[in-house]
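Only one protein chain is missing; all other protein chains are in place.
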Amino acid sequence: MAPVTPLLETRGISKRFGGLEAVGGVDFRLDRGEVRALIGPNGAGKTTLVGLISGRLRPTAGEVFFAGRNITRLPAWERAVLGIVYTFQVTSVYRRLSVHDNVVLAAQRPRLRAAVDWIALDAEAVAADARTALARVGLADLRDQRAGALAYGHQRVLEVAMALALGPELLILDEPTQGLAGDEIESLCRLIRDIAGTTTVLLIEHNMAVVLELAGRVTVMDRGRIIAEGTPREIEAHPEVQRAYLGR
Amino acid sequence: MRGGDRGRVLGLHLAVVGLLAGLQLLLPPFHHGMLARIMILAAYAVGYNVLLGYTGLMSLGHAMFFAAGMYGTGLTIHHLGFGIGAGFLAGAVAGLAAAGLVGLMTLRTTGPAFLIVTMMLAQAFYLATLYWNDFTGGDQGFILAGLQGELAGVRFALADPAVKYNVALGVFAACLLASLWITRSPLGRVLVAVRENEERTRLLGYNTHRYRLIAVLLSGLVAGVAGAAYTLLFSYVGSTFAGILYSIYPLLWTLLGGAGTVLGPLVGTLVMTYVVDITSGFTTGYLLVVGVALVVMILWAPAGIVGGIRARWAPWLP
Partner (left out) sequence: MSLGAHLFLALLEGTVGALVLALTALGLSFVFGVMRIVNVAHGEFFMLGAVLTWYVSTTTGSVLLALLAAPAVVGAVAVLADRLVLRRIGYEPESTIVATIGLLYILQQLVLTTYGPYARPVTPPVYFRVDFPWFGYSGYKLVVAAVAAVLLAGTWIGLSRTRLGLYMRATQQDREIAQAFAVPVNRVYTLAFGVGAGLAALAGALIVPIQQAHYLMGLDALLLSFVVVILGGLGSLRGTLVAALLVGLSDGVISVFFSPTLAKIVATLLVALVLAVRGRGLFGEAAA
């Protein structure tokens, strides 16, 4: 049987900040259609790893492949065009623009392929895409609000709406439930499960209940390395994981 | 954007252009000439606003683009015998080329370095116009006498007040409506996004360096067009227009009118040109008013005139 090309693969990827090795020689594989959780204590290198995947950071060593293509040298914006979409850990919406305009910025991007699109863009189609994305996350009623005036939970799902409007192949969610209330977490989980039907999801998450509910597989990082990988049940039972993370 | 707003916005801007067209029938000669000049300078400020207001890049070297347009037109007419049409085109191209050079050179700079480098390059350009004064006329500049154009078989003198006014109006209206169109286009949206949060914009798949460069080019092109038109209408080319004051002016006009508003540059240029004109009547240190205006504005009215109106009464203003 021919080996299936993973959607995403890193080979020996490393990142040093001065004397500190935040990520050290990580080999990471993600198959198409997965919902993968990335867990680990603070400072384990999770955000650095997804930074290397999304192109926000340049690796000190190692390579990144996306759908079989070496993207190590591609800048972040080109990776976003390929479909690697990152939502920020700290909400990073355009605070002074309206909710609708935030999503339109994302929604117009996939439609701007050729130079002529800049002049003759189908504004109605873009607006429709934006509306669809907003409706999907439940923000349709707030479209004319200033994004900075939204409640924190709404800003987080606005981030998700922007990501969806880009039409991602791989959606990276960096601690999406952080700072949300119980019912907000529940509806966000429902949304992620809905997204997972069509998109591969990589999820950094501290909330184990969320991880157990959503993730098909879990990868555990500690001190810049992957220390375990498996189903949520296996991970829960893994002694090293309990020592490094769950029993903190 | 709601359909009703779109009609209202377009209507307002067309009304402003119409008002300017109508004013020429009412104004006494002095103000008639003054307004023609203001419209050209306001077109220059419109170009500046694309960069400062909509992309968030503060340039202190725009005089280089304006003067490039001016010399591009003036020198080709003076030395090479170009006609006014070809001369105007040469000016626009020169503005664009200067902007391309500056844009590429500042691509890697961030924050305050952009402003310092634009100022440095513009100052080098200014010194070059002085140094090669055999060619440029240096400080004294030179006069292009008796420029004539022809439209549909009718010859006309560009120095004729009515011609001057209407050409100025045409240039200004074109720049204003182009800027209005850009702000509502997908490109304008991306430029605003770069201003608001460059990294976020990059992760939405936009090559933000490219858009910064595009903004510098557009802004330089408009400045070049304004410089070219100024040369043709006022028949004069001189290094004064390459000096730092002519880089500060568009900044002042744009801020006073309201950075990031489409009509702000016109309002700011109109007010400030009159204020400077009046003060220069009774003191040699009339540029003091420029300094005081900048400080007062930054302390008490950072949004500018149109920006203030938008915040208080008309949130639909673009």
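We just call them A and B in the order they show up, numbering each chain from 1.
The rule is short, and it goes like this: a contact is a pair of C-beta atoms (placed from the backbone, for glycine too) under 8 Å apart; a residue touches a chain by one contact, two chains touch by 3 or more.
If you're wondering where the values come from, they're calculated on a predicted model, not measured in any experiment.
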Name every shown chain in contact with the chain that has been left out of the document.
B
Candidates B:A15, B:L80 or B:L104 - the one touching the absent chain:
B:L104
In the complete assembly, which of B:A159, B:A174 or B:I244 touches the absent chain?
B:I244
Which is it among B:A99, B:L255, B:M272 or B:I305 that touches the chain not included here?
B:L255
Omitted-chain contact residue, chosen from B:L80, B:I278 or B:V295
B:V295
List the chain B residues touching the unshown chain?
58, 60, 104-106, 108-113, 115-117, 119-121, 123-124, 127-128, 130-131, 244, 248, 251, 255, 283-288, 290-295, 297-299, 302
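We adopt the following convention: only the chains that are shown with their structure count from here on.
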Chain centres from averaged Cα atoms put chain A and chain B apart, in whole Å, by 43
Contacting residues of chain B [partner chain A, same complex]:
185-187, 189-190, 192-193, 196-197, 199-208
Residue numbers on chain A that touch chain B, as the complex places them
54, 56, 75-78, 80-81, 85-86, 88, 92-97, 101, 104-106, 108-109, 112, 117-119, 121, 126, 162, 166
